[in-house]
Every structure is written in C-alpha cells, then in structure tokens.
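Shown here: the complex without one of its protein chains, the others still in place.
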Amino acid sequence: MNFQMADLQLLAPHIVVLATALLVLLAEAFCKGERKGYLAYLGIAGIVVAALLTPRLFGPQRLGFSGMLAGDGFAAFFYFILYAVGILTLLVSQNYLRDERFEHGEYYALVLLALVGMMLMAGATHLMVVFLALETMSIAIYALAGYFRTERSVEASLKYFILGGFASGFLLYGIALIYGACGTTQIYDVMAYFKALPALTSSPMALAGIGLLTVGFGFKVAAVPFHAWTPDVYQGAPTSVTAFMATGVKAAAFSAFLRVFVVAFQGTHVEWSGVLWVLALLTMTLGNLTAIAQTDVKRMLAYSSIAHAGYLLVGLVVGTPEASSAMMVYLLAYAFMNIGAFACVIMVGRYGQENTSLDAYAGIGFRFPALGLAMAVFMFSMAGIPPTAGFIGKFLIFKAAVHEGYYWLTILGVLNSAASVYYYLRVIITMYFKPSPDEPAVDGLRVGPSAALATVLAGVGVLYLGIIPGGIIKLAEQAVRFMG
Amino acid sequence: MLDLIWLIPFFPMVGAIVNGLFGRRLPKGVVHTVACGSIFLSFLVSAGAFFALKALPPAERVFEQVLFEWIAFGSTTINLGYLLDPLSCVMILVVTGVGFLIHVYSVGYMSHDPGYARYFTYLNLFCFAMLTLVLGNNFLVMFVGWEGVGLCSYLLIGFWFEDAAKAAAGMKAFIVNRIGDFGFLIGMFLIFWVFGTLDFRTVMAQAPGALVVGGGIVTAITLFLFVGATGKSAQIPLYVWLPDAMAGPNPVSALIHAATMVTAGVYMIGRCNVLFSMAPVSMTVVATIGALTALFAGTIAITQNDIKKVLAYSTVSQLGYMFTAMGVGAYVAGIFHLMTHAFFKACLFLGSGSVIHGMHEEQDMRKMGGLRKHMPHTYWTFLIATIAIAGIPPLAGFFSKDEILWKAWSGGYKFQWFLGFAAAGITAFYMFRLVFMTFFGKERFDPEEVHVHESPRSMTVPLWVLAGLSVVGGWVGIPAALGGANNFHHWLAPVLDPAAVTETTHAAAPDLDGLLGVRTAYASEGAGHAEAPEGHGAAVGAEGGAEHHDPTEYVLMFLSVAYALLGILVAYFAYLLKPDLPGKVAAKAKGLYELLYNKYFVDEIYQAVFVEGTLALATFFWAFWDVVVIDGIVNGTGYVVRSLGGGLRLLQTGKVQAYAMTVLLGAVVLVAYYAVVAAF
Partner (left out) sequence: MLQNYIPILILFLLAAGFGLGVVVISMFLGPRRPDPSKLSTYECGMEVEPGARQRFDVKYYLVFMAFLVFDVEVVFMYPWAVRFQKLGLFGFVEMLIFLLILLVGYVYIWRKGVLEWE
C-alpha cells in the first residue's frame, strides 16, 4: 500500500458527494416533517462543492491509489457531465416528488450515491474498480427505479435488478479472463501487455474476455441485443429516475467503456471494432425503428435512448481521440436534451396520472407556449437539427467516422438519424397541429420553480452547445489528450 | 477605450432584452429611457473609440477584438470578434448618432401607439444587428448582422401587422432580401473555399497573392457579393421592396431606409474593396447598375404623389450614386455620400413623418400645400435637407455627389457619369416638387376639418440636429480642388486607398487625360498625410497640387450646380407659378406618364414572371412531383418502416426470462465470434 496524501486530491470530489449523500440520509432520519424536498438543494450544494474541486484535476494524468484511480482531463470532463446530470435530476425530481407525495430524503441520498458510483466509473483505471463502481451505481439505481412502489415501478426495479445482476456476472467473468490472459487488471498495464505481446491478440482467453466485457458494458449502455430491459424499465421507473438513468448511467458506462476499450484494448482494435460495428448498426436501427411505432412518449424516449447509444457506439468503433472527444461532447449534449425532454414529460403529467401517451400532447403547444417551445427545442436537438446541441454531437461523431474511412457506418448512421426525425417531429406536430380535445387530459402543468429552472438550464445548455460549441469542443479535445 | 468597443452592440442588445421581456409591464417613460439611453451610451462609446483611433498613427488605425471562439472545426476556427478601423468607425458613428436621434424622435411619434415597448424592442434589436454587421471582423459575423437587420426590417416594416397590406410589405422586403442574401452566401462560400478563412483582414491581405486580377474566381466572388448588396441596398433588380417598405412607421423608414440597413451593401463593398478592385468586370457592372438605378428611380419619383413614396425612390436613386462611386473605384466618395445621405435623408424622412403626423396620417401631397405657416420647424429643416440633397453648395450633398460624378468622369466611366449627371437635375426637380406641393401654395385641404399642428419638441429637436448636420456634414470632405483639406479622404485612406490595386482597374478602363492628374494627387495626399498625422495644414501644403487639378473638374462642378438650379426652377415654374401645367404635360405625354406613374410596371412584371411563374412551377411540383412521386416513395418507406417497427415491438414481451435469454444469446454469439477470430 503506497498511499500518498496527494491521492486524496483525486478522490476529493467523490468524497464530497458521498459525504453529502450520508448527510442527506442523516437529515432524513433526524429532521422532522414529511416533506423533505429541500434536501435536494443540500445535494445540489454538495455537487457544486465537488465541481469546485474538479478543475484541479483537469490536466496531465495523475494516477493514485496504486494506479486504481486517475485524475485527468478525461475523468474531469465526465465528472462535469455527471454534475450537470446530477443537478438537473435533483431539480427535476424535487418538483416531481412533491407532486407525487413522495418527498423523502432517501431518494436524494440514492441519487447522490449513484452519482458517486458513476464518477468512480469515469475515474477508474482498474477493472476491479470499474466493476465496484458499476455495482455502486447500479444498486442505487435499482432502488430508485422501484421508488414509487407502484406495480410498474417495482416491476421495473426487479427486472433491472435481475438482468443487471446477470450482466454484471458477464462483466466480472470478462474481467477474470482478462486477468487470466494478462495477469493484471490495471488498465494501463493491460494496454502495455497487449502491446508487448502481439500474440495475445489471437488468444481465445483474452478475446473471450473482451467479448464478455462488451456484454457487460453493452447492457449498461443499452446496446442491442442487450437492450431488452430498457423500454420496460424506463417506462416503469419514476420519470425523474428514467432521466437520470438515460443520461447518467449512459455517460458513466460509456466513460468506462471508452477507457477500457480505447486504452486497454487498443492493441486489439481490429478485432473488437468489427463487433462493435455490428452492434452500433443494430442498436441505432432497432432503436429508431421501434421508436417509430411507439405511441407513448416515455417509451418512445426509451427507444430513442437506445438509438442514441447506437450513435455513440459509432464513436467507439472509430476509437480515435477525435471520436472519443466527439462522444464526450455528445454525452454532454444528450444529458441536456434528454433531461430537458423528461422534465417536460413530467410537467405534462399530474398526481396519479402520468399523461405520457402521445394523444395527451395534442394542442398543448398553444395552450402552454413556454412548455411547447422547450419541448420543441429538445425534440429538435434529439433529432439533430441545427442550431442545437444534438446536431453538434452527431456532426462530430460522424465527422470522426468519415475521417477514419467508416463511410458505410456513417451513411447508415445518417439514414438512421433521418428516420428518427419522424418520431421526434411527431411530438411537435401533435403539440402544435393536432387540435386539443374538448376535455383535454392535460388541464394544467405541474411547474415548480425547480423544474422550471431545470428546463431553462437544459434549454440554455442545448442552445449554447448548438450555437457556440467551440469552447466545449476544444475542452473535450484537450481532455482526451490527457487520457493517455 | 478601444477595448470597450464590444459595448457598442452590447448596449442596444441589453435594451432590446429589457424592453422585450419586461417592456409590456414597464411605464412608457422607462421603456423609452432604456431604449434611447442604450443607443446613446453606444454613441458615447463610439465617439470615444473614434478619438482613441484618431490618436493613433494612420497606419496603425486598426483594432481587432476577439470576444470568443465561436465555431471550431478541424483546423478552422471562426471567432466572434469586432474590427474597428476608420471605415467601421464612420459607420458606427452614423448608425449610433443618427440612430439615437431617430430613437428620440420616435418617443414623440409613437407616443400613442399600443405597441410602444414592442416598437422600441425592435428598434434596439435593429441597432444591435446593424452594429454587429459593421463591426464584425469576418464575413460570418457580418452575415449574422446582415440577416439580423433583414429580420428586424421585416418586423418593423410589418409593425402594424393588423393591416394586411403592411404585413405583406414586410414579407416582400424579407423575401426580396433573402434572394440577395443567397448571393451573399454563395460569395461567402467561395471566399471560404479559396482562402480557408472568413476573416476580413486575412482575406484582404492574401487576396493579391491568392487570386488572379480579373480572373474568373474573383469576378464570381464579387458579383455574388454584389447580388447580396443589390438586395440589401435596393438596387436594380431587387429594389422593389424599398418603396413598399414605407408601410412601416416613419422613424423606421428613416432608420432603415436612410441611415442604416440600405447602406449595408455599400459598406460591404467598401469592406471588400480589395477584392472588387481586382475584378474590373464586376466594377463596371457595379458602376453601371448603380448609375442606372440612380436615373431609373429618379424618373419614377417625379410622378409619385405619396410623400413617402417620393422619398423612397429618392433613396433608391441616391443609393445608386453610392454604388456608382464604388464601381468606379472611388470608395471614399461612396462612403462619404453614404454619410451625408444618412444625415439629409434621415432629416427628410423624419420631416415627412412630422408632416404626416401634423396632417393626421395624410400622405397624399395633393391634399397638402401651404404647410409652411403651420409647421415652421418642419418646413425649415425640410427645406435645408432638400437643398442638401439637390446638390447646392455649400451643403453636404453637393460635395459628396460632386465627388462621385467627378471620379466617374475622370475614371473614364463617361456613360455612368452621364446617367448620374442626368439624375442629379431630376433629383433637384422632384425634391423641390415635393417641397412646393407640400409647404407652398394654397392649402388643398379644409383647415376647419384638419387641424394642422407642429410636432412636439422631441420630434423637432432631432430634425434641427439633422438639418444642421446636412449643412455642415459635407465640410469634412471638401475636395482639394476647392481648397479643402478633404480630411474625410485622409481618414479613410488606410482602408480604402485603392492606390495599390487601382492600376489594373484603370488599365482596363480607357486611359484619359484627367487620369494622370488624379493619380498624382492621390499619391501626394497619401504621402503628406503619412508625414503629418494630425496636421491638416501640412497635408494641404504637401498636396500643393491645386495646379494639377484638371479644369474639367470646375466645369463639371459648375454644370451640375447649374443643372440642379435649373431643376429647381422648373419645379418652381410648374408647381407654383402654373399649377395646372403638370396635368397638361401628363395628359400630352400620357404614355410616358403612365409608365413612370406605374413605376415602369416592374412590380407587375415581377408578379407575372416570377411570382406567377413560381406558383405555376410550385403547383406542378406539388400536384405531380410531390403528391404522386415523392409522397409515394416516402409513404411507402414510412409504411414499410412502421410495419417493421410494429413487428419489432412484438419482441418486447415483458418477460424477464426472455430478456435474459437475448442477453445470453448475444453473449454466446459474441464469444463464439471471438473464438473464431482467435482460431484463424
């Protein structure tokens, strides 16, 4: 154990968020009253403090805790994506839970604990830490998914738990095989080992390990064919948790996916990129095609989240630094637009009635202009129409793919993205061009200051990234350079 | 001080945001204080920037401020930055100065309008866009401003959108502008293609090396840019929107159609003077179109009876002069006329607004007359501005217009000179026709019914300021031939001095006697100035070239003044002494009169050819191509995709066992694949 005090610097943001989570838990236990919505702001304060500690990590890579955790630009960039996700989720949830009469502190504590897990995934440079972080995140998310204790919510939780456990098994088995092949699970050591021993690229054990790791990560990012849980879980879980899962879990899983595959397995890029090529295509296509057939907005967004995982996988297939930085920008953009969209979905519902069917949206664009505008912005962004963040993200990823000569994948990706416009615009068309029924299902919005703030923040983020993305893109490019 | 130039567009933007978001709830006093205050602050900063720039030696009078990196892709970055040099400095002073006066005027003019806050929001937004346009340090920022003023003009022209005709006028302006913008865009793409950047200074610095003088590329670039300019600055063939645009409130006409937006095209050509100077063909096109427009619009103005329509065509005609100047390579003269025109035309528009206001929304001059007694302030200011536009010395219009005509003549553009010269007298004629019909003679309305009144102080004070500027505004550019120092030329020379590149342009034009003299004068002016940055006297001394001046210059000067006086006399004779004469003439030359009165039927021709033609084409595309072919394909694809999606949906059984099975199967396939890879 060669521990240095300086290592704590790498862990400082995690410690802060974890401490906040425990504080929230204690506050829930000791503070009187049934309504603990204000604890969300305590959580946000914690995240802000962690965010203040993060910029110091942005720079050349430093490894700590015997090479288990990295402090580098890559991790720091992901931390910031996760902070954005965390803050927006807490804001959205605060409003939502009050309306659903479920204002308990545990919820916020669980969100923060999941956030710690996600952050560890982004910083981990050791496969065991990746696994532990993934479990930390997942267990909190399982509990969150079943938080409402309604039949659907619990069903979602249980399905996610069972299948998640199943997939974790594959991941762990994969790690074991990699250990068997390389004798180490430290990511940079694995990379060096593959480099030193080219024969390893045809070792069945190493390749099977890579395959099983693909299954484990593929499950978490909802890649086809490991996606089957996604629609049921996303639809059943509380909407705020769905937003959290779709953005936070995806970002965290992709951060680990990136570091493990692009760094540790860079010696076998030829082998695994072919597999991911197929997965990316399947994921985009199936996600988009099935989303077209949905009549429920929440479920549609679940399938759309599968499709977006497909676009992101394109970046992974390419595997160049350019592609990695494109994925990071994409994930940030996705965090803004997806949480924003879910915030709008929440606002359309009311106590005991989620109103997520597309028919409920008829005519609300004119009855609630601000909400309509926000939803339209998020839908345009998801569809990848400029000047929104979604366009920039897709553009960067496809540009990176073209640079490396992945023409077919790019063409198929762009075709997919064109098909996706159909179901995103259908929401807008329903909102603006379908007359609202005489007795509309939505007779008012549940808008609190926090949800409104979250929507505005997300909208500003989407437009900022869409209109002046230069700074963020540059930051992501620098961040990747520090990944090593 | 120079570091603060970002504030110049910033203040109006803040004003627009404040009034746009909260204006409806704020009292009117706050609304117009915010609006006028913001533009006034911009003016102060502009003035400060002017003095700061003036303090520098001429060669260093360029200041670039990059606010942030806007777009970065690959090795290309486009910054959002501002460029302050003598040219943009003149522009910001005109925009903020005249803009401020118009804001103040609007306080009185719009005081009873229910859309008070909306009006000032648009006005501030417009100023923000215009300042972005002139301050931008690259084509893209300029284009943002370019589109911004287009949008704002649409909003302002259609400000009273309850009236369908006015809303349609707004749309017409927007659509015609879009056609021009398309040209501008293509020009911009070409520039990016050739230079790999859109930065003004880089493009201009690299142009001589990267492009062949008179080559196809530079000609294409400049012609496309010029198409953009014809849209924005209302030149043939895209001028049609401007007369209709008089539907907007009067101060809007003054702001957009006199002082700011329509000058954007002229400014843009000035900004790209290096490129234009390299493309003699484009130069000839610009000069010819400009001169034709000047005469063409002038003739239409003769027959119009709507006071604003006359001014509108007059604006088109005056813009023609500016383009003539640009086309003959006399960039400084063009910008000079731009500035003086901003003063007197703003004064005229505001004066006409005052008349309309006083006459209770009457715009037909045939129902006016004798207003001299009722509205003394309006009358005097209007008269001063009219004399200025007619080109009578020593008012502003004389110097600037005369310089253009002289440069056209001496540059060998005799044909363009002739057109411009012909238009000069016509200008004097129709402007004085306007004055005589409006302010002199008998009242052709019932004073008992229409209580004519002078406008409030907030409207007359800006009028007087502008009238004053119309008098003295030209004195900064008195040509050397009249013993002036032509400071304006010295000021702009670092940006617009064509000496380095005119060789070719002039080589393309037939050589002339006057040419040599002018060239020498140019060189000595430049040299004199470089030696003595502040000493105007020294510059005059160094020039020492009064004897170089071609006597022709004086002859032409005399001719044009005499011709203008003749125009005034004819107007006096026809509209005051023999008021029934014009009717007789119109009856005699009925065909010609009808032609002019109906504006050469250009609107009708456009309607028949472009609008109806487009509609017919659109109907064909819609009814056959779209509905049958495209929709067939799209719906077919959609049907297939949807049924596929519906089929895929069935895979989602909701059973955990099935889901786990898919995961397992996926894993097996993956591992099997890798096993195969490993085996081979």
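Just so it is clear, A and B label the chains in written order, and each chain counts residues from 1 on its own.
Heads up, the rule we're going with is that contacts are C-beta pairs under 8 Å (C-beta built on N, C-alpha and C of every residue); 3 or more make two chains touch, one makes a residue touch a chain.
All values reported here derive from a predicted model rather than from experimental measurement.
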| item | value |
| --- | --- |
| Neighbouring shown chains of the undisplayed chain, as defined at the top | A |
| Residue of A:L10, A:L25, A:A400 or A:L465 in touch with the missing chain, whole complex considered | A:L25 |
| Residue numbers in chain A that touch the chain omitted from display | 1, 3, 18, 22, 25-26, 28-30 |
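Criterion: only the chains that are shown with their structure count from here on.
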| item | value |
| --- | --- |
| Interchain centroid distance [CA atoms averaged], chain A/chain B, Å | 49 |
| Chain B to chain A touching residues, read off their complex | 68-73, 77, 80, 638, 641-642, 644-646, 648-649, 651-652, 654, 656, 658-660, 662-667, 670-671, 673-675, 677-679 |
| Chain A residues within the chain B interface of the complex | 158-159, 162-163, 166-167, 170, 202-204, 207-208, 210-212, 214-215, 218-219, 225-226, 228-229, 231-232, 271, 275, 286, 289-294, 399, 419, 422, 468-471, 473-474 |
